[in-house]
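Omission of a single protein chain aside, the complex is shown with its protein chains in their original locations.
The chains carry the letters A and B, assigned in the order they are written, with residues numbered from 1 in each.
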Amino acid sequence: MSEEYAIQMKGITKVYPNGTVANQDVNFNVRKGEIHALMGENGAGKSTLMKMLFGLEQPTEGEILVNGESVKLSSPTVAISKGIGMVHQHFMLVPSLTVAENMVLGMVPTRSGALIDYDKAVKITEEYSKRFNLKVDANAKVMDIPVGMKQKVEILKALVRGAKILILDEPTAVLTSQETAELFTELKSLKTQGYTLIFISHKLNEIMEITDRMTILRGGRSMGVHETKNVTPQEISRLMVGRDVVLKVDKDKAEPGATVLKVRDLEFVNEWGKKMLDKVSLSVRKGEILGIAGVEGNGQKELVDMLFGFETPNAGTITVNGVSTIGMNQRELREHHISLVPEDRMLYGIAATASIEENMISDRASDKRFNKGPLFNMAAIHEESKRLVKDYTVLCKSAQQQVGSLSGGNIQKVVVAREFSNDPVLIIADQPTRGIDVGATEFIRKKLVELSRSGIAVLLISADLNEVMELSDSLIIMCGGQIAAYFEDTENLTDDLMGRYMLGIEHQSPEEIRRVCHE
Amino acid sequence: MSKKNSLKFSVVRALAALGIALLLAFILIFVSAEGGSFGAKMSNSLAALQQMLLRPILKKSGKFAAKNFCDILAGMIPIMFTGLATCIMFAANQFNLGAEGGIMLGAFVTALVAIYAPIPGPLLIVVAILAGGLAVAVVMLIPSVLKAKLGVSEMVNSLMLNYVIMYILNFLMNSYLADRSKGITQTYAFRENAILPQIIDNGSRFSWGWAIGILVTILCWFFMYRTRWGYGIRMTGINQPFVMYSGMNVPLIIILCQVIGGFLAGMGGGIEMLGRYQYYNWSALPGYGWTGITVAILAGNNPIFVPLAAFFMSYLTKGCSLMSMNANVPAQLIDIIQAVIFLFFAAQQFLSGYRQKLVIRSAQEELAAKAASGERSDK
Partner (left out) sequence: MNIFTTAFFFSIFRIATPILFATLAAVIGEKGGVSNIGLEGIMMMSALFGSLTAYWTGQWWIGVLAAMVVGCAEALLMGFFAFKLKTDIILTGTAVNMIGSGGTLFLVKVITQATEGQSYASTTGLITKIHQIPSLNIPLIKDIPVIGKVISGHSILTYLAFILVWLTAVLLYKTPLGLNIRSVGENPNAASSVGVSVNKIRYITIGIGGILAGLGGAYMSMYYAMGWSLDMVAGRGFIALAAQSMGGGEPLGSMFAALIFGFAQALGIKVSSTGVDSNLVAPIPYIVTILALIVFALLQRRNEKKRHDNALQ
């Protein structure tokens, strides 16, 4: 009975040209008229699977059927013509155009053959808005409307193009709770009108509330299909959050010293008025690694932005060894021996067409030891880069090789070599091993432990559970811009327990959380 | 890609760009050539092409054309300086096009010092040239500070400044500084001790300014590749967020590179003045700034290749002027050739298919090498 399915993706495997296997033999079937959740951690392969369904990527192996008919989705245009619509996480809207104009972009109604029939565009918009009970202001410019309305415009855009199957990529990530509630009512009403919805999310309570069935991905493979009403949040979290490869790192017990980094009641509201950090307080002491776990988008990025001077908090304090660092630029922060392994290594971490050596000295190019009067002391620089290449086992022909020509793991070793070697008192490591090979991962993890044991304070932010649990002496979990839990040691932690805090099923008491301040 | 293949690609690409430019030049020459029949036109255009490509260094008899060669070397002087200026500004991704006005202002200020400053001996030369450079460096604070502090396009501002400089200098000449005893607008003569001596005094004006140019080239290379400031400039050109994150002062770098660029352009103007003229008589922008941009593009923004690129451009210029004298093809053909070479040199995707092939071959070679060494280590 294939007709009951709107979407059947059979045996889908996707290998990217660089060799990454994003999906492996995944079966994904969506029934007509259901809301089907696609769940999984970051990097589990959800996006890739959906990109293939929307024609943005082609599967390496496997077959896709839409309404029982085998199709080749070579571009979004083809996908749209098959009745598939996608609401992207990053809105595909033109800010200075009105809602109505965005609605009809690429299929503009005209009058007398040449001019835009703007009234008709508005009429179409309002008609759809009414029919699906998605309230939007057709005449407002997109840049002036709230995020929630932008999302509705995106949904309407898909509907007006004849979509019967809607992919919603983390639609609630940017919404406030009221907006989320509103969205859910609308989605349910779409369902009763016979639309099929694919709902990508990390948020368990939302999944439980709105979906009929779910497919869980982990490490590019499907962990099976489940009826939502038959599974408990605990089961889901166990299926979703799991450790596949366990890289053991031996470490002695930490002997924490004085507090180095002290964050108190930090708050941050982003430019769309959403509160991204809500009274975050934590302390990191000499000689310990404090891990921050959590699903991405729960305030970790914003916290790092505050700590390294890319953004200014709305309230709260940050001190490093007693000195307030709010308002400092990166040069001043580095003069205070604060290092950052940035999450986006290609944007901040390196200058791709410069040499390894040039990338290794970017934070210390003005140091006395590398200059002789006005000139560089090339001997000292060569020696430094050679030493770092050796110490950090960067696989390269020489330190003069272009850093952009290295593999991801070796690029990250160059970043890490620089950030770890300039006598830091505090290292902020933001996703230090994301997307790199096992060897480099293991090396960087060992190095982090080694440095912390030598008396450096380390703040580790990672979406990789295995990593935070293995490396951290103690750890906090962030959820919704708040600290949801603090664990003094990671010995007896289970994935299951972590998952419950990460997905917002449980939340510790303020007193328990406050222990991370060590006061 | 391996170093060998990457070099190979650069050479092939450069030759292809030159080839296309010369082909276009030949077509234009052919169109403009005299002659009734196709054959006559063809032989005339080949003769013209010969004038352009060979005569700058070879006489008709096949002997080395020493005088022409000196002209070429002398012609390098101003464009080496504007080329270096542009290199340093473009290296930081600052599209300041003010070398054109800069060289005129530098020439003017140097000329004033050379006329009016009672400084003894060769010291006058030094002071005059430095004054020219400093004047332009100060003027370049305008576009650079505006860019660093307000984000105003340095490109439009520097272009506007070119015109402002030209008109104001012309005004000063007309109103105050011209030698009224002369028929055309020119200043009084420079002091005798301000004249730059010639390396070979054969009328080519092949002055010691050329040697200064080579010396400054080397200094610029050291500055760009052996000092922290040059390093900061280069890194800013590659990835500005990286430079900020690393704790370098980005606004300062943006200002610094344009001020230095201005200094070099101004210095070039001064040297050109004292090496070639006895008095200042420019009334329009000289065009050296634009050629300097081509030189910088050809040199890949690396100072050390500037003399080579400047030689090439000067050679072509000489060739075009010989061609216009002897074969009746207008000398401005150089501007078209220059623009075409420039366009293809700067085109990232030009011959990208060929590069892709080389990349793949490189990767295969590497894999093969790895496999071979693996086998060896297994044994």
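We take it that contacts are C-beta pairs under 8 Å (C-beta built on N, C-alpha and C of every residue); 3 or more make two chains touch, one makes a residue touch a chain.
Because the structure is a prediction, the values reported are computed rather than measured.
Specify the shown partners of the omitted chain in the complete complex.
A, B
Sort through B:S10, B:S153 or B:Q356 and give me the one touching the missing partner chain.
Looking across B:S10, B:S153 or B:Q356, the contact with the absent chain belongs to B:S153.
Using the touch definition up top, pick the residue from B:V12, B:L28, B:L46 or B:I304 that touches the left-out chain.
Answer from the full complex: B:L28 touches the omitted chain.
Taking the full complex into account, find the residue in B:A14, B:L308, B:L343 or B:V359 that is in contact with the omitted chain.
The missing chain is touched by B:L343.
Return the single residue from B:N174, B:N193 or B:Q356 that touches the missing chain.
For the chain that is not drawn, the touching residue is B:N174.
For chain B, which positions touch the chain that isn't shown here?
Listed in rising order, the touching residues are 28, 31-32, 95, 97, 142, 146, 150-153, 155-157, 159-161, 163-164, 166-168, 170-171, 174-175, 284, 287, 290, 293-294, 297, 328-336, 338-340, 342-344, 346-350.
Touching the absent chain: which residues on chain A qualify?
76-77, 80, 88, 91-97, 101-102, 105-108, 110, 114-116, 118, 157, 161, 269, 271-273, 314
The rule is simple: only the chains that are shown with their structure count from here on.
Roughly how far is chain A from chain B, centre to centre by C-alpha average, rounded to an integer in Å?
Going by mean C-alpha positions, chain A sits 47 Å from chain B.
Show which residues of chain B lie in contact with chain A when the two form their complex.
Result: residues 1, 222, 226-228, 231-232, 234-235, 238-239, 241-249 of chain B touch chain A.
So in the complex, the part of chain A that touches chain B is made up of which residues?
Residues 308, 329-335, 340, 342, 347-354, 358, 361-363, 365-366, 370-371, 374-376, 378, 405.
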